[in-house]
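One protein chain is absent from this view; the other protein chains keep their places.
By letter and in written order, the chains are A, B and C; residue numbering begins at 1 in each of them.
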Amino acid sequence: MGGAVKDGWLLARALRTPGNTLALDSEGWTALIAMARAEQMIGTLAYRLEGLRLPETVARILADARTSAEQGRIAALWEAEAARRALAPLGVPLVLLKGTAFVAARLRAGEGRSIGDLDILVPRTQLDAVEAALLEAGWEWVKPDPYDDAYYRQWMHELPPLIHRERDRMIDVHHTILPLTARIAPDAEGLLAASVEVAPGLFVLSPNDMLVHAAAHLFADGDLAGGMRNLWDVQCLVEQFGTRGLDDRAAHHGLSREVARALRLAAALYGEGTALNAADRLYLRRLTARDGWGRATRPVMRLGFYVRSHWLRMPPAMLARHLWTKWRKAPKS
Amino acid sequence: MPDRLYRMERPENLRVAHLDSFTAVYHRNSGITHLITAPAPEILATLGEAGMTFTALRETLASAYELGDLDDAALAARLDELVAAGLVSTA
Amino acid sequence: MSDDAQNDPPKGATSRRALMLGAVGASAIVSIRPALAQTAASVVTCEIPVPDPGRAGNYIAADGSLVPAGTHGAFAPAGKAFKGEDVRIALGGGQLPGTSYEQSRAYTNYIRRLQSGTSGFTCFASLQMPRG
Partner (left out) sequence: MRHVFSVRIGPVGFRIGSDWRAPIAQLESLYADYPAPRDGVPDFNVRLFAARPWRRFMRPAVMIGGDFVLPEAAPLPLAQGLLAAEMGMNLQMALGQRRFLLLHASVVERDGRALLMTGISGAGKSTLAALLGARGWRLMGDEFALVDPESGAIHAFPRLVSLKNEAIGVVEAGVPGGRFGPLLAGTPKGDIRHLVPEAAALAAMDKPAEPALILFPRFGFDPAERDVLPSEVFVRLTQASTNYVAIGERGFDALTRIVKTVPARAIDYPDTDSAIAQVEALWAAL
């Protein structure tokens, strides 16, 4: 792998076959590190490359990234503990999602992973009680915007974001894994019922449900932002747990297509590769749209996927109203 | 209030530096630094790892110190703070 | 636990040391928070007092400098701290909530002159940081 690769494939290949990075020149390392930071995967890369004989400066940057990820892990788990304590009186089991779940369960996907907000899943029937308990325990609403607030409450799969007033950390409280406006309605109760306790009072989704969630988040919800990291999660989960029963579980949630695509793309980026269709290639073009300065590239393609993500989440009339409201409120620049 | 058992966080999870009337404590499980002042260090030292009940704590403090204000609500408030910070656990 | 971390048994067993439990609403713990707001949300919700509580007696002149209370043409301190989001809007040409035009200008000028070490500075610094 020389200095020729100048998009996200540089990062993907380094993660897939760490030894190949030894052929990088200084320009290649500079690009790889900038890209990994932009994709929030520098910690993952650092753990993946640990033990290789790297240039001294690179080794130091990656050692710092590991330290940073470790501190992030501590903070994320403490935040989960704080939420567990806040919700314990309600008898609501605390089901962790995404990054915090990976580190709480000590999964390979959690090694070096950057973790932002705390994402949790609670029963929809308990949403009001959970909200009240969190407000009581020191969390506050982030924004007072009435349109956003009403929008969240009416249509989204989560409460408007809350932030803890002392610890400055955000929590996203989900009651399912896709917006209510999306055309697919996964079985939220089934997710909770199959969850697994990984520490006293802390639960995570079953491995197959984690895969379903990752796929849902990537293809039926988001605009593929953070997609390289998301697919790394998928690849790690598949390598660690296999895919037994996954087809049935995906079908049960109505997400067969999305899960199959996630597996194909993860294999293409980080695994042994697999047969891809034309749409898959388009997705990969979008996912790897990143240059050696960490900049987002391929803007037209990004925009296309952005509009698509909204299309998937909302019926057309609602989409028009949403974009109109957002546009009117946007600052003139 | 049921007489719960209160325990100081295990010493290997803390780093402590006595500064002046304040003591700096780094709590490894949260990554958060706290500056604590009287009566918090005294409460921690009294509870110890073995821990004791609220009632026992109140009695022990009262015999070890000249308590200017023996107030259950105040002692409970101090304990709540320590529990929230993770420096004391309840069982 | 570090070497000096031993939980000394209460000293002065011979003459008992005085100890106050404090009021219910008081606190015996100060937790260290990040000096720079790390998330977009805390930038929006962080607060800037005008002026710094250490100089609460002062008025704020039109150019943002602090002057003795009652100085002609200067404004009394703001009743409550402003949210980062309000300040961001004001710095962009808007007006701080609950203030007159001139008053908002004076307060905004004060905020622009905030220095490191002054209350509200890290919030202001966070607001100024660029988006990439």
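In this text, a residue touches a chain if its C-beta (ideal position, glycine included) is under 8 Å from a C-beta of that chain, and two chains touch if they have at least 3 such contacts.
These figures come from a predicted structure and were not determined experimentally.
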{"item": "Touch partners, limited to displayed chains, of the chain removed from view", "value": "A, B, C"}
{"item": "Chain not shown: contacting residue from A:N20, A:Q71 or A:Q240", "value": "A:Q71"}
{"item": "Of C:I32, C:A56 or C:A76, the one touching the omitted chain in the full complex", "value": "C:I32"}
{"item": "Which of A:M41, A:V58 or A:L284 contacts the chain that the document leaves out", "value": "A:V58"}
{"item": "Residues of subunit B (touch criterion as defined above) contacting the omitted chain", "value": "15, 17, 19-22, 24, 26, 28, 31-33, 35"}
{"item": "Absent chain, residues of subunit C that touch it", "value": "30, 32-38, 40, 43, 88, 91-92, 112, 115-118, 122, 126-132"}
{"item": "In subunit A, positions touching the absent partner", "value": "25-27, 29-30, 33-34, 37-38, 55-58, 60-61, 64-65, 67-68, 70-71, 74, 293-295, 333"}
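Everything below uses one rule, namely that only the chains that are shown with their structure count from here on.
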{"item": "Separation of subunit A from subunit B, taking each centre as the mean of its C-alpha atoms, in whole Å", "value": "39"}
{"item": "Whole-Å gap between the CA centroids of subunit A and subunit C", "value": "34"}
{"item": "Subunit C, residues touching no fewer than two other chains", "value": "31"}
{"item": "Residue list for subunit A, restricted to those that touch at least two other chains", "value": "167"}
{"item": "In the complex with subunit C, residue positions of subunit B that touch it", "value": "8, 11-12, 14-18, 22, 32-40, 42, 44-46, 48, 61, 64-71, 73-75, 77-78, 81-82, 85, 87"}
{"item": "Residues of subunit A touching subunit C in the complex", "value": "116, 140, 142-143, 161, 163, 166-170, 331"}
{"item": "Interface residues, subunit A side, partner subunit B - complex", "value": "71, 74-75, 77-78, 81, 167"}
